[in-house]
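All protein chains but one are shown at their positions in the complex.
The block that comes next holds subunit A.
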Amino acid sequence: MALSNVLHAPAAGFNFDHAARNAELEGLFDAQIPKPVKTGTTIAGVVFKDGVVLGADTRATSSEIVADKMCSKIHYIAPNIYCCGAGTAADTEKTTELLSSNLTIFSLNSGRNPRVVMAVNILQEMLYRYHGQIGASLILGGVDCTGNHLYTVGPYGSVNTMPYLAMGSGDLAALGILEDGYKPDLELDKAKELVRAAIHAGVMNDLASGNNIDICVLTREGVDHIRPYQVSQYKDKRKTKYKYGAGTTAVLTEKVVPVKLEVVEETVQRMDTA
């Protein structure tokens, strides 16, 4: 039976129609394919006496070029949960936004603040479902009724919990500082200084991390998101506006020619004003 013009709408969600074509084209345009923006990064977190401190650098790279010098890597998830993201920038953004939306729906439905384990479970299920194709390594920290928590979720869905964690391309440098300086039940100032030193080590020793350092302190009382906590000492003196003031260019001669206009045609149209 010949059927013409009967439409089957594509299913919702990811569409793989062009995957075969893209695979065929892969070898042809090597030099011209734009690379995705990665937050090749240093992110770290430390659990201290009254809560959790999260820290991150602010550089986003697109292969060898710095794409963003002031990007924000500490994302809001819930009033009591924040998340640092490393990996592909768009993936971390959208994943954390989805997570935040899901937790908002939950808290509106149940009237409670979400727990950090809930956020971790949702993330883990989502990332495992896509088998690592979503390149997001995240450090989640939060304070809820059961205490102060710090978790890390890898791109394939692996979860780890420790009192101090670091992720990203600068994680080895940061972990060195954290391993050396961490003690249980730190005070707030010591914890902030430890995280700052860890991120600073990442900034100094890793090419893909740099510029400023952001810190986010989560306690039972509230959240203190300090951007920037430490500004990079290497600043460039570029102006953002390039508008020149009047009189910058010298005027050599001036000639004014008036333009004469003649009336060619005149029509009058009456308006109906009632």
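In this section, a residue touches a chain if its C-beta (ideal position, glycine included) is under 8 Å from a C-beta of that chain, and two chains touch if they have at least 3 such contacts; residues count from 1.
Heads up, the rule we're going with is that contacts and distances are computed from a predicted model.
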Consult the UniProt record of the chain that does not appear here and report its protein name from "Elongator complex protein 6", "Platelet-activating factor acetylhydrolase IB subunit alpha2", "Proteasome maturation protein" or "Zinc finger protein 207". "Proteasome maturation protein"
Just one of A:I33, A:M70 or A:L98 touches the chain that is missing; which is it? A:L98
Extract the touching residues of subunit A with respect to the undisplayed chain. 1-17, 19-21, 23-24, 27, 98, 101-102, 105-106, 109, 126, 129-131, 133
